[in-house]
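Only one protein chain is missing from this complex, and each of the others stays in its spot.
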Amino acid sequence: MCLALPGEIVERREGVLPMALVRFGSVRREVCLAYVPDAAIGEWVIVHVGFAIQRLDEAEARRTLALLASADDSIAAESTEAADTSRGPEPR
Amino acid sequence: MTDDSHDSHGALDAPTLDCPVPFGAYERITLAHGSGGRLAARLVRDLFVASFDTPELHAAHDAATFAFDGRLAVTTDAFTVSPLFFPGGDLGSLAVHGTVNDLACAGAEPLAMTVAFVLEEGLELSVLSKLVRSLTDAARTAGIRVVAGDTKVVERGRGDGVYVACTGLGRVRRPLATDALGPHAIEPGLAILVSGPLGDHGTAVLLARDPRGVEVDLVSDAASVWPLARALLDANVALRCLRDPTRGGLVAVTHELAGTAHTFVLDEASIPVRHEVADVCELLGLDPLHVASEGRLVAFVEARDANRALALWHAMGATDAAIIGTVHARDVAPVVLRTRLGSTRVLDLPAGEPMPRIC
Partner (left out) sequence: MKHVDEWREPKLLRALADRIAREATRPWTLLEVCGGQTHAFVRFGLLDLLPPTITMIHGPGCPVCVTPLEVLEHARRIALRPEVILCTYGDMLRVPGVHGDLLSARSEGADVRIVSSPLEALDVARRSPERAVVFLAVGFETTAPATAALIELADREALTNLHVLSAHVRVPPALDALFASNSVDVDVDVNVDVDVDVEAHANANVDVDANVDVDASTNASTSTSDTTPTDPNTPCIDGLLAAGHVCTIEGTDVYAPLAERFGIPIVVTGFEPVDLLRGVLACVRRLERGEAGVENAYARIVRPEGNPLARAAVERVFSVADVPWRGFGVLPGGGLAIRERFAAHDATRRFALRGSVGADEPIREPTSCRAADVLRGRLRPLDCPELGRRCTPETPLGAPMVSSEGACAAYFSRRSAHA
């Protein structure tokens, strides 16, 4: 899998690589920001093997949770249509 | 004894009339400290006897003797920990707590213990004296006397700094019947209690050994559990078995006690685990239920007395104590966890020491 946890950037530390102190609940850990170099203090990132691999979109998280909590029957709408075969394959 | 160890003879050597070698002449343990000569004698007199300071040691016999009345509990244990000092304790205090807690689980009040040190040549004397002082303080707090001891020195590279081996003696608390307490007394219907949050010790030591850039406010829970055990015994709680969830954590202990006859059903939501421990475990891919505690008790109590036992513990300040499960006749597995969702899963023994993982 890839054990990855969301954490909040509490301090930026510049070095050979951009680093940050990231808070995971009651724990803080130094994390490398090489792959999300613009992430700022207060932003949330998802961290795997000591590297932040992506920003967490808090608005999206809230939106999803609100939809789920509303017991709205249109949950499907909350997923993002990423690509569709009707649009044909989009190889990278 | 291996050939390469060097015996300082006797239980603990007597003070000598020789011109004292200045204690500070060596900053580190040398083979001479285990030789049976003057350096060894000085070490014993000025460090061990002076610190432990019990009449049995001052008597300087080969063996300690003392009056005893009642039923004796005996336990023996060897201690090693890396690093030697960790938040909330060290090898010295750990040796006392480990010994006392094994006695407590037998319902025995701690009386006396022996301490054998295996020292690696090159160990700093300041480290040793810190450990001895810590051991002394822990023993005093726990109400146990060090009555005999021994020191061996092994060549550099043949030990890990210090090992400590202890034997503990305790008096089984009245009015406990001789066979009232123990794994054999576990039967379906009993409630399972723990005295506090689990995994503090193992997590604190893991991070002390290898911080991995992790910062967290967490200390070992290592402490004597005798006061917790005594409270239940003194109040005549219908207690069947006590265990301390050390190596392998709650999962290992419950597996051992469930044996082949029982299934313990544990309630995930009731098991106390500190946020700090849960968060570190989440980060490193560990399971808190596999992680050791050194100052907690798991108690098996008749259901009618479970709430009373819990109230006793809460009143003593063990506010996180909780009823975490019940004993059933053997179903499919020794230990089953009822998850927060109400579904169940088997809790298996960990194959070995928990290791941080990334998958």
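Per-chain numbering from 1; labels A and B assigned in written order.
One rule holds for everything that comes next: contacts are C-beta pairs under 8 Å (C-beta built on N, C-alpha and C of every residue); 3 or more make two chains touch, one makes a residue touch a chain.
As the structure is a computational prediction, the values presented were derived from the model and not from experiment.
With respect to the full assembly, the chain omitted from this view is in touch with A, B.
Taking the complete complex into account, residues 210, 212-213, 263, 265, 275, 278-279, 282, 284-285, 328, 331-333, 336, 339-348, 350-352, 355-359 of chain B touch the chain not shown. Residues of chain A that touch the chain left out of the display are 1-6, 8, 16-17, 24-25, 32, 34-37, 44, 46, 48-51, 53-54, 56-58, 60-61, 64-65, 68-69, 71, 73, 75-76, 78-92.
Here, only the chains that are shown with their structure count from here on.
Mean C-alpha positions place chain A and chain B at a centre distance of 42 Å. Within the complex formed with chain B, the residues of chain A that make contact are 1-3, 5, 21, 24-31, 48-50. Contact residues on chain B toward chain A in their complex (touch as defined above): 212-217, 275-276, 278-280, 282-283, 285, 357-359.
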